[in-house]
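A single protein chain has been omitted from the complex, and every remaining protein chain is retained in its original position.
The block that comes next holds chain A.
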Amino acid sequence: MIDPVLASRLQFALTTIVHIIFPVMSMGLAPFLIYFTWKEIRTKQPVYEQLRRFWTRIFAVSFVVGTVTGLVLEFEFGTNFAAFSTTAGELFGGPLALEGMMAFMLEATFLGIFVFGRDRVSDRLYFLSSIAVGLGTWLSAVWILIANSWMQTPRGFEIVVENGQRIVKLTDPLAAYLNPRFPYMFIHMQNAAVESVALFMAGVAAYYVFRHHVWGYPIEHIDVWEKTLKIALVVLLITAPLQVIQGDEYARHVSETQPQKFAAMEAVWETDSYVPEYIVAFPTDVNDLLNPRTKDLFGIGIPGGASWLASGGNPQATIRGLDSFSTKAPPVAIVFWAFRIMVALGFWFILLAVWGAYRWWRGELFEDDLLHKALMASSLLGFLAVEVGWIVTEVGRQPWVIQGVMKTSAGVSPSLTGAEATFTLLGFVTGYILLLGLYTYVIGRIIRAGPPSRDELTQSNAAHVPESEVMSSD
């Protein structure tokens, strides 16, 4: 039997790692769907209806799997982290309840209209439904990130002891809910979602464009894919640089508010100034593989880079080392490597966007087979970047579940037995592998099937649009 604390932590890690894929898909797709719906109604061009219908199917499947996995997360606070829920519930439960009432309700009810109601409701209500769905996905993120950011930079509360239990009492709602971390986290997350979906769209479109233009396959409605590729590239060109610039500010904020996490991100064990930023780094002793220490490192570093990052421009700045904290460090290797993968991916996405833009500007967007291969290979990397980003955030704050207030080990349900926790953990591993396999399979089928053909489209007036006008829209 695995220890209930360890099993609960692994189970929670697994559920969040799997769950995050689906809200990222929904949040990222939402602005695209609103745009497609608007263009479909305004221009009556069939290409937009095809785009809207194709990406709505992917949205709908992602939403269902997201609901199933998200409900599990909400329950797990009670089942596995009852002590945390009792202690922090007064402050932490509110945002979860409001997410349900304010955001999830909006999204789920109007999704019914958005998926099934194109022929049943007016254009105006249909367009409003697309906005309601999009707003719902984004508001969900607001409340969830309010709850999460409070755990990172807790404010606006006091600790009292009731019946022998430490309870967090809310004293200043504005300070608590608009805590310092929230804006950084929200911008970084939302932009990441849109960027990830743009990459995914670009990858899917590149597959068809590549087969048609490079390999010469006849592809039905190739204009849909050409348009998708262009829209995705425009969005990528905006979101990719923004993500890195904002991420840099976020990292500085972390070094100020969670110095232990920052030290783990940089694997700085002893307080030092003029700390280099290691691009890659390996311990010289194999025993330290899971415990990297800078002094033993063999690596390539930018002199003073980490100090510069932490202070916002001063390469001489001092960084507090992990040894100087009273609590045990988080698993440094995981945080260190996850951070590096995220940053490297962030720069790669900028390169991809610029590369694509350059080819487009030269009029060769549909001819560069290497670019298409790179886009196809990168189609899921946005999701990978989100995953490793969350690993930095969540593993990096260990051993704290609420930074400086409550340790994760103290948050686990006291009544939970090792047998129960091990049993459900095994169930989750099996169930989630099946679920991910099923999701990948279904999304793969939807992509291979492509958008509905023009004959299947519901709007009869679509037939009246002259072919030349369709082409010129590209």
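Quick note on the criterion: a contact is a pair of C-beta atoms (placed from the backbone, for glycine too) under 8 Å apart; a residue touches a chain by one contact, two chains touch by 3 or more; residues count from 1.
Just so it is clear, contacts and distances are computed from a predicted model.
Engineer: Leaving aside the chains on screen, match the unshown one to its UniProt name from "Cytochrome d ubiquinol oxidase subunit II", "Aspartate carbamoyltransferase regulatory chain", "Anaerobic glycerol-3-phosphate dehydrogenase subunit B" or "Pyruvate ferredoxin oxidoreductase".
Structural biologist: "Cytochrome d ubiquinol oxidase subunit II"
Engineer: Using the document's definition of touch, tell me which of A:I2, A:I17 or A:L170 contacts the absent chain.
Structural biologist: Spelled out, the listed residue whose C-beta touches the missing chain is A:L170.
Engineer: Among A:A60, A:L178, A:M376 or A:L436, exactly one should touch the missing chain; which is it?
Structural biologist: A:A60
Engineer: For the chain that's not shown, point to the residue among A:I17, A:L96, A:V234 or A:A333 touching it.
Structural biologist: The one listed residue touching the chain not shown is A:L96.
Engineer: So which of A:V5, A:L29, A:V47 or A:I113 would be touching the chain we can't see?
Structural biologist: A:I113
Engineer: With the missing chain put back, which residues of chain A would touch it? List them for me.
Structural biologist: 57, 60-61, 63-65, 67-68, 70-72, 74-75, 77-80, 82-83, 85-86, 88-94, 96-102, 104-106, 108-113, 115-117, 120-121, 125, 169-173, 413-416, 420, 423-424, 427, 431, 435, 438, 442, 445
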